[in-house]
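One chain of protein is taken out of this complex; the other chains stay put.
Now for chain A:
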Amino acid sequence: MKCKNRVLNSKCAGEEKRVGTRTVFVGHRPVSETDAYVEQKFCDNRIVSSKYTVWNFLPKNLFEQFRRIANFYFLIIFLVQVIVDTPTSPVTSGLPLFFVIIVTAIKQGYEDWLRHRADKEVNKSSVFIVENAKQVKKHSEKIKVGDIVEVKADETFPCDLIFLASSNDDGICYVTTASLDGESNFKTHYAVRDTTGLQTDDDIDSLTATIECEQPQPDLYKFVGRINIYRSNQEPVARSLGPENLLLKGSTLKNTKKIYGVAVYTGMETKMALNYQGKSQKRSAVEKSINAFLVVYLCILVSKATVCTTLKYIWQSNPFNDEPWYNQKTIKERDTFKILRMFTDFLSFMVLFNFIIPVSMYVTVEMQKFLGSFFIAWDKEMYDEEIKEGALVNTSDLNEELGQVEYVFTDKTGTLTENSMKFIECCIDGHKYKDGISEVDGFSHTDGPLRYYGKAEKCREELFLRALCLCHTVQIKGGDNVDGLRVNQECWTYISSSPDEIALVKGAKKYGFTFLGHEADYMKVQNQKNEIEKYQLLHVLNFDPVRRRMSVIVKTSTGKFLLFCKGADSSIFPRVQQDEIQQTKVHVERNAMDGYRTLCVAFKELTQEDYKKINDQLSEAKMALQDREEKMARIFDDIEADMHLIGATAVEDRLQEHAAETIEALQTAGMKVWVLTGDKMETAKSTCYASRLFQTNTELLELTTKTMGDSDRKEERLHELLLEYHKKLLQDFPKNSGKLKRSWTVSQEYGLIIDGSTLSLILNPSQDSSSSNYKSIFLQICLKCTSVLCCRMAPLQKAQIVRMVKNTKGNPITLSIGDGANDVSMILEAHVGIGIKGKEGRQAARNSDYAVPKFKHLRKLLLAHGHLYYVRIAHLVQYFFYKNLCFILPQFLYQFFCGFSQQPLYDAAYLTMYNICFTSLPILAYSLLEQHINIETLTSDPRLYMKISDNAMLQWKPFLYWTFLGSFEGLVFFFGVYFLFQNSSLEHNGKVFGNWTFGTIVFTVLVFTVTLKLALDTRFWTWMNHFVIWGSLAFYVFFSFFWGGIIWPFLKQQRMYFVFAHMVTSVSTWLAIVLLIFISLSPEILLVVFKNAKRKNHQKLPSFDA
């Protein structure tokens, strides 16, 4: 799609691309007679999300598949088999390969077909376009930039539109962007004032205007443009356009009868299309291990082939070995150059031994991951009754990574806490107002009895409550009417993107001031005397994480201009009269200590002149096409100054249930939990204590603005602190720093607290070169602390922290969990990103690899699912290498007894079927169902998680063990049968067996041994395991009889004809098979017994030893 997109862009946008802005002629009407209207070329409105067409599917899909290194390798092997005269027919490796390729192609083709269908549905849906004052029905894909489109209620916008007019006189429409960013609240969009009146087709057709806007860019919340409206004989009016004027494709019109809009971005240039670009692929540590093992096996393969080729030519140097009279070469063979012959021989050996690297492993691993991930989504313990959703798996590639996590980065709000805000108390001019009755449902209609701790002046109190009622972006959603004409209190609710605001508005309501909603430009508030007050909303200075505050400018009915501002204390205090701070500050700090989220409320009265100035500045800034953001920010900064502090609010964000237990479990499991939050230090700290991230005995090291002291000596102080902490920690961890990285130290635990500004000081040292090593010292401190709290973090800083830890020595596996849009960057950055299906929209869940409803589900996800998946896949990988090693080793040994002639030991059918049929299902069932430890035990004993830490089952030691086991068994198989065949008359009637019987005996022993080996490893025998294990063996026997029971017409040689049947009539063979299987398995049995006995002894010891 990316590719397609680029093509379209270059084709459609053409020259425009370079200019940086585009000019759209509304309704394709030229602005003046003199300027000839030039038809511009833009993208058409066709959405193309499909990758392939009927024609390019085959080549393109094949090309993409063979770009994978494994597929390419198998293709090469296949081609060698086709071209060179090799011992095994191309079918043996071609069949599995093409099976894989075809299955993948079908899967991708089907997915693409679905996309085609979805595209078609979107592209062929009908829209109404206003042309020459008439509505024309068209397919959506026919929309061109500049078309005026009419959209009715509950329809989705077919492309990105500039909102011109709606059925509402005030030029407002409501939109929900649920399918774009998951925020299901209604967003208000505004039409440009000059076009709001054009409510009919005729009116809208009379509009002559051009829109200048930036070229398409993916940021959903950014848009800069300008509309020039031309009226006859007048100077054109220019109005600025912002995101509030832009209706995005994919969002839905709500509560508005219809709107007119002009298409500015169409098709692949819409913000939605630009946003849906594939996430970068994350690869798991297991995959890296597989690749490492693969290299080892490739080396084994090449060395085997080299050894055989070399020995072959040494052996053949004797002419009667090379070409005895009974076995002469063809003329062609004799005539080939020796070098070429050697090369072909080498390739032939490669082909003969290539089964050591199985195609089927990739298939099985993929299948295991794909099917296995269903268990996460199916888990009813991770289902949340409240939101009626369970866990969501967005990628199945990382299942096993869940069992390897070393660092957990968690967001606080909405992740550790509920993010269901409850208004607790407020203070007005230092007087505390607290609700006497604890509220259960968070929404009560009657004014509860209030306990006042002293009372502020009435007017201050009312001012404060009015501020709460006005300074927000909350909307009201009622049954069918939003106009607020018939206010029925029973059926409307507040909607906002931030739950804090709702809590505040509800809080205000408790004290008698009820926000009744918007009516055109006016906000209506019902005061304590049940009178309705109206305020004209002039400007909303929106919240942003940098300013950490928001303001509104309203005009009262008496004509006063008021600015209300609410925000974090740190961003409000510097902007109010200093003498007012003290009394409120006490409250704020105490509230923060209690773990409440505090906001300060300030106000400022503006004179008419002030307002006019501000209005002009704002309009000018809004008009700007370049650097609008910065300009706006600067003006906001100017406006929000010299305010008067009225009071502060405290809102409680309760800890999620079991959050503390979960954190404790994660820490016990050897994970280090870091909390990264945008919240204030005090609040975050108390949450950390509440969630037991910090224990009472944890010594806290603080690196915050507070400890940094005044601004001049910041860097020096930071340096001192860093060195001090570093020294302290090093003394405490004298030697064991490297070895016992994750062991459980009983010694002093340390916790680190750092805030955003200090972090940026560390990460981006101002200019001093001496400070550049801050980062490494800081990192060392961090890694030694059991828990770290980072507060006041910007989203990008969260990602920075994750990246920093991710790239430390040893590349620990990191996991980020968060619920909000501000966590997306860290979710994408970490090895595993977990989204909480929280209240702050779905963006986090959407960008995550896994999404769970609650933080507590992390416990089962990691400790049980992660652990099991890791054990399963690690065993799967090791087993696959093992079973192919002992499959191919006898074949290699046989070369020493057949004159290095590449004679295969096994029949071609066996070679092909071994990995596909005989031994594939048991391991797949194992890797899906195995529970070597019960899920309950895993969840309740987090220490078990440490057993598999550091990729323990895929280190070189276990790998060598498996390789040794495979080699041992291969040797037993081959030489056992070799000695048996010292006398090849093994039947009771003296008849002799040939080479194919030899191979079949080895193969039978092999199949039984590797299957029984798996049976020995299986600790959880469900009926499915029984079915596939015994079924596979039965199938092998059945197949062998069948394969040898018929003269196959399509086969050139009937090698296996009755070979198996004759084999089973021989008692000697039976005895040999039983013996060899037993010899092969006994080391494994003994080892398991010893291990069990050893562990038993260990368990007597009080300390747990992993």
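Here is the rule we go by: a residue touches a chain if its C-beta (ideal position, glycine included) is under 8 Å from a C-beta of that chain, and two chains touch if they have at least 3 such contacts; residues count from 1.
Here, contacts and distances are computed from a predicted model.
Asks: Tell me the UniProt name of the left-out chain, picking from "Steroid 5-alpha reductase C-terminal domain-containing protein", "Cell cycle control protein", "histidine--tRNA ligase" or "Sesquipedalian".
Replies: Not shown, but named in UniProt as "Cell cycle control protein".
Asks: Of the listed residues A:E111, A:D202, A:D544 or A:E716, which contacts the missing chain in the full complex?
Replies: Here the residue in touch with the unshown chain is A:E111.
Asks: Using the touch definition from the top, which of A:C299, A:L1016 or A:A1034 touches the missing chain?
Replies: With A:C299, A:L1016 or A:A1034 as choices, the missing chain is touched by A:L1016.
Asks: Which of these, A:I935, A:L971, A:V1037 or A:V1064, touches the one chain of the complex that we don't see?
Replies: Missing-chain contact among the listed residues: A:I935.
Asks: When the complex is taken as a whole, what residues of chain A touch the one chain not shown?
Replies: So the residues of chain A touching the unseen chain are 1, 47, 49, 87, 111, 114-115, 117-119, 154, 176, 178-179, 184-185, 252, 254, 273, 276-279, 320-321, 324-331, 374-375, 377-381, 383, 387-390, 477, 493, 495, 897-899, 901-904, 929, 931-933, 935, 937, 976, 978-999, 1016, 1019-1025, 1047, 1051-1054, 1057-1058, 1061-1062, 1066-1068, 1071-1072, 1075, 1078-1079, 1082, 1085-1086, 1088-1089, 1091-1093, 1095-1097, 1099-1100.
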